[in-house]
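Here the complex is missing a single protein chain, while all its other protein chains stay put.
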Amino acid sequence: MAESLLKITGLKIEATAYPPGEPPRDITLVEGVSLTLEKGKVLGLIGESGAGKSTIGLSSMAYGRGGVRISGGSVVLNGRDILNAGPGGLRAIRGREVTYVAQSAAAAFNPARQLMEQVIETSLFHGLMTRPEAEARAVLLFRKLGLPDPETIGTRYPHQVSGGQLQRVMTAMALCPKPDLVVFDEPTTALDVTTQIEVLAAIKEAIVDTGVAALYITHDLAVVAQVADHIMVLRGGKMVEYGTTRQIIKAPAQPYTQALVSVRSIDHEEKRDAPAVLSVSHITARYRGTNFDVLKNVTVDLPAGQTLAVVGESGSGKSTLARVITGLLPASKGQITFAGRALLPALAQRTKDDLRELQMIYQMADVAMNPRQTVGTIIGRPLEFYFGLRGDAKRKRVQDLLDQIEMGKGYIDRYPAELSGGQKQRVCIARSLAAKPKLIICDEVTSALDPLVADGILKLLLALQAQERVAYLFITHDLATVRAIADRIAVMYQGEVVRYGTKSDVLAPPFDDYTDLLLSSVPEMELGWLEQVIASRKMEAAGH
Amino acid sequence: MVHPVIKLVAQRIALGLLLLLAASVLIFVGTQILPGDVAQSILGQSATPTSLANLRAELGLNEPPVTRYFNWLGAVLQGDLGKALTNGQDIAEAMGKRLGNTLFLAFCAAVIAVPLAIGLGLIAVRYLNRWPDKLISMVTLATISVPEFLLGYIAIFLLSVQFRVFPSLATVYDGMSLGEQLYAIALPVLVLVLTVLGHMMRMTRAAILNVMQSAYIETAELKGLRPFTVIARHAFPNAIAPVVNVVMLNLAYLVVGVVVVEVVFVYPGMGQYLVDHVSKRDVPVVQACGLVFAAVYIGLNIVADVVSILANPRLRHPK
Partner (left out) sequence: MRIPISALIGLAFTGAYFFAAIFASLIAPYGMAEIVGDVWEPASSEFLLGTDGIGRDLLSRMIFGGQTTIFVATSATLLSFGLGSILGFTAAVKGGWVDQILSRGVDLMMSIPSLISALVVLSVMPVTLPVLILVMGLLDATRVFRLSRAVAVDITVMDYVEAARLRGEKQMWIIFREILPNALSPLVAEMGLRFIFMVLFISTLSFLGLGVQPPLADWGGIVKENREGIVYGIPAALIPAVAIATLAISVNLVADWVLTRTSSLKGGRGG
């Protein structure tokens, strides 16, 4: 029986927290985690943020980021105990037997040195190859990973190369010294959907080609299902479930795993047509001082009490559309009609009622609330400002709203810093509801949340829509969310609406090129999906 | 197609010159337009109206301010800084030697302070939050809490009077050998170094810390590189720009510290010259000195910005 490459037993990782004004305390980040990884196999570590996946991944190199220390258990790599290896011993294995691919390639590269130098650095340092050999291997890897101009891309600097390409260069850097194990730490999380799938395919091919073993860390179950042989589900630093990919995806045993697998499977029936509460008509807009339009001839309608999902990647103009509708960026051409009346282009020109009936919820709830105001003040201000409520009447209404967003008693006097991510977003929802709006613009409201928490928020939004008959303009880049809650969909690309209609119409073929690309790039939680997509794209490329 | 770096550097230098011009206007306004009759100050209380009127005409005080400004500026650009009111001496001539002395003093202080500040900054980061770091922080807090003149007198008290190591008056004159000169200015240099060191060291520590906490340093460590290699190959090239920036900004502090130190040690430099003539209300001298100091200060700031531009890889290698 071949000895396993990596064997972690009973791992315990701790850190010291220094809360201001209080004595330092020790917190346990990871406890009792054990795993075994064979040569050439891929283990996926999955969990929500704070689950400890990166910490465990880095412990395979006996590394703790920022004062984090491995305080218990053992890590055995290639038969050697590395926790007691000493600095010299660790330097011998890092960059040689184990390498690391970071989440943000842009930050992980030295901005002052050329890419080739950085890619071959470890190979030269550990004396594995001569310079010409290392460079040749690097170019080979660039070609395999699908990078443009593989011969010359090494002479570039990090800022001269795009995000997706940089991620692939980092993968090349990790594979160059022919390591036994590569730790991939959320390598595609920061990328756009359409870029993500290319990078993912490139990584998968490289893994299969070189026969390297890998720890693949991500929070997206659909992604990990494409690359991993085994999956470990983590939560709060502890192991929840550990099994083969097939077993985890098809027959999850634990309730938490089951919840992760079934995420975003909310069933939402499309509503029938109704008079529009918002009509955006031929809107064109540009930022002052620039000479190109950021929105071109955008026309969409949103029926009352329904949800219009605006989908697109970064730079598509979806957030700009929100700014135009709210009046922060006056349109240069076109008309907006809201609740039967014309909406003047600039914020300053609008009436109080206009402002009240159109509300907005933001992506990052942390910065959407004033940290020095209590929850009661935050939710209470719109009540005061629009309806003149004061004192007890106001407090009662605030509590009613808190009940409506499923947060019970005891929150009125809390500060935002004391709430969890999901709770913060709920308070923001309550704040917008307090104004009794007809339309709420939701700008990527679930994008910064963990999948399960995001699910909860989406369910809440749907329930509130049924209760209050409020319309949503839901801006997102995530197609799974769109399927779950939209009645109508508008797909945006480079400032234009490329596809618009009811959900069933938009999601049914035949597609325009961009929508086709977008829809096919979203990872499905099916084994072998990635191979299918790669194959079909190769066929298309060959056919044209 | 001009390289963007050259364009940016040229822009910065042009901006600096513009700033210097505006500063000259400010200095001129500060001395000439504010209340206070120059002629009266020179001739004293007992001056007759006729002599006052004559002096005003002679000094050109009756012309409109704008004309007076351009007259002054024109003269300055030709190297004529005017004549001192108190003794009629040509300012440019008197300043020449003194400026040399001041620059010599500042240079010696800089040559010691800069490596020391960078070195201490590196040590503080290496032992972050441990006792060497805390000790260095405390000492620098003490030095920046005490004004330069007091540091000067403490130094004199300890090293000149109690222990008789260095002279308390920094007299330099022509004909002194370099060694003698260095001995004479040992104490003022010490005081200047201490003054500037406090500020500079805190800022170099912050700049180096910022670089060391970047993600690419972690990448280098995870590649198993030796600590020295990590610092030399990865930290250093990215730290040059912020550290040089810090050094230049603090050398500007030096400009101010020099003035006080020269007074304490009676050193024949620009600072002493300026202070003497402020009390005597000798406006032309004050104007000229103010202009020279401002030029040096602005010049150092320009150098700091230009280094930042040159060291930025995004600008050196545009997309």
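Chains: A and B, in written order; residue numbering restarts at 1 for each.
Note that a contact is a pair of C-beta atoms (placed from the backbone, for glycine too) under 8 Å apart; a residue touches a chain by one contact, two chains touch by 3 or more.
Bear in mind the structure is a predicted one, so any value in this text is a computation, not a measurement.
In terms of the touch definition stated at the top, the absent chain reaches A, B within the entire complex. Touching the chain that is not shown, out of B:E148, B:E218 or B:D305: B:E148 (per the contact rule at the top).
Across A:L355, A:I412 or A:I534, the single residue that touches the chain missing here is A:L355. Counting over the whole complex, chain A has residues 19-22, 326-328, 347, 350, 352, 355-356, 359-360, 362, 364, 367-372, 381-382, 385, 415, 417-418, 431, 435 touching the chain that is not drawn.
In the full complex, chain B makes contact with the omitted chain through residues 19-20, 22-23, 26-27, 30-31, 34-36, 38, 141-142, 144-150, 153-154, 156-157, 160-162, 168, 252, 255-256, 259-260, 263, 274-275, 277-279, 281-283, 286-287, 289-290, 293-294, 297-298, 301.
Going forward, only the chains that are shown with their structure count from here on.
Rounded to whole angstrom, the centroid-to-centroid distance between chain A and chain B, based on C-alpha atoms, equals 50 Å. In the complex of the two chains, the chain A residues touching chain B come out as 61, 63, 65, 90-96, 99-100, 102, 104, 107-113, 121-122, 125-126, 157, 159-160. Those residues of chain B whose C-beta lies close enough to touch chain A in the complex are 214-216, 218-226, 229, 233-234, 237-238, 313-314, 317, 319.
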